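For this view, one protein chain was removed and the others were kept in their places.
Note that the chains are named A, B and C in the order they appear, and that numbering of residues resets to 1 at the start of each chain.
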């Protein structure tokens, strides 16, 4: 008979054995290339997507693309993600934390999706996401679902960021509080077994950065083209792009700290 | 602000809206082709993988491949899976149920993996799984992870099953109790938030069937080839194949009943 | 030293050995599902794409999707294709043949692309092409290149074709003359080493058929999204859809006869 041990952590399938968690555990992504798009949008409509306990800091939508490689916990494998988030403050009975609330994260591999959802409530779902196409000073990528493009990202005219400004960017990206909301339904759809906000602390060692003109193009899909995500794409596509900031490209070492993730109260 | 409604079900990301669950909901897979391999193995070693509350009915490993198409909840899309299970009885304080306990299920799309894990504790993980290669009376498929083959399945010399025997197969496959164990860890690895057996009832309307010679070949992988699954493959590959039953091929309509899934006690 | 033998056929890499060609060779695709869209378009613009020796029979664009499985020469593997062709007559010094001229064929596997181009001049190129999504009486598929959708195909409200009409369809699809133009450039771009029309005879044993409403949606791509195909997509997308015939769905055994392929004169 298989027995769970109290000092071990497990992930389904649990019955092939667990592991002793290292409280100082950090997950290194040694080659992370990031594209960050930020645009201001409608405050009220954006706030509608924040669950209880969270409030909007600024009415901004942040679209972060990461091409992650040399990922230690995957023995050096790689994946790409597109994280859509908003600047938010959690104000609970016990905790008060500023960070970004993840509205949705698309990733092109299943494995990081599972851990992110189950352990930290980050709402990761699958999409095909292209590696960066890099041509002259231009960068292109896109996300699609079973052949249907729903998001195209471009950066053109990239110019290197240096000196004082680079130092500022390094400082700003050094620490990051990512918020998720873990929801696990009961069997048979009778309410929630778990429904809770979670803080997932992350770090980045930024190495170099570029600034350019950014283009974000959402393409809405019909329900039959993407039955379980079309409403998410629609919600995001319908948020007005009021003002687009310059897009930033950076190369960094990204470091996740799942051992410091915790349920907020 | 987003508010959860009590009468609705949600899946992460929850804050884009939930749905009212239909208690009679059935998920149709209108074109399901199944290959079923069964071999007897070592009773004690197999029993080591069954969590508390479950006991082995027979020391058999069941490897079920399904090529599922015309799947209604995916608007007619498709995926393949390989389910490894054992005949087991759940004997709890309240419930006593016979069925099969899912040791692991590989699937080649993320979407069904998420629902299966989070709602019903079926230990689904990702692998590339080939569609059936069908050549003369022979069938071939395999499972691999990032280019590394770990399971090859063959059926040769398929002969049609008819009459009384087909009728028996139809009756036997009409209802199926699939057991999972849902485990959700606490943030930061401090034990379990959820750890519970779940029953997931399923049905099948078998249309036609064939019998043939089956070959199952496990190939163990090095940890660096598949960091989070190699130990599962090793555990299964090391179970002795004592006697292989004839492999069965069937075409069916598969019907899942998530609304009737429930936590066992 | 490797020596070519006169009675053998070769395909690159040739030096691992060739094979004796069977003059009666037929390639069976035992499970072929076809969607056929036909629309009338501008005669002059369409005729511009026909090389010397070919003339347009009718100003129609034919878009044929095939989901091919149980393919003998691939040991039972499968692939999908989208063939865009026009009804054409070849009128040469020696030959006069009616058939369809292949403007372009997208396929989602490399292997059939190579043989088709090099042996028979069929202008096959790569795209990701979805398997058929089948939901109620509706069928969906699409073609994309590196995440960028460029063609979506739908069939809705499929109704079975029976009796006399089915018999006619069987007769019409029994034989098919497919025309390609084989062009192999000289090294270094100095003109053509080969430039010649080729006839590739094919057969089909149609089993069943359905009729429905069809939708064809072209999406033009920017050169940076598909550098070597965007001009082809643009050319086809700009042809007006004057009148769309009912879309036909059929299940068939498709049979190719490469041994009877021949250069036309």
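We adopt the following convention: a residue touches a chain if its C-beta (ideal position, glycine included) is under 8 Å from a C-beta of that chain, and two chains touch if they have at least 3 such contacts.
The structure displayed is predicted, hence computed values, not measured ones.
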Per the touch definition above, residue among C:43, C:213 or C:262 touching the missing chain: C:262
Selected residue (touches chain absent from view) among B:109, B:133, B:182 or B:211: B:133
Option from C:80, C:120 or C:202 whose C-beta touches the chain left out: C:120
Absent-chain interface as seen on subunit A, which is shown: 30-31, 69-70, 72, 74-78, 131-136, 138-140
Subunit B, residues in touch with the chain not shown (by the definition above): 128-130, 133, 135, 138, 140-144, 146-149, 152, 224-225
Hidden partner interface residues of subunit C, rising order: 1-4, 6, 9-17, 21, 23, 47-52, 73-77, 102-104, 109-111, 113-114, 117-121, 123-126, 146, 180-195, 198, 223-225, 227-228, 231-232, 235, 258-263
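Assume only the chains that are shown with their structure count from here on.
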Longest centre-to-centre distance from subunit C, chain (CA-based): A
Chain centre separation (subunit A, subunit B; CA means) in Å: 30
For subunit A, residues contacting two or more additional chains: 146, 224-225
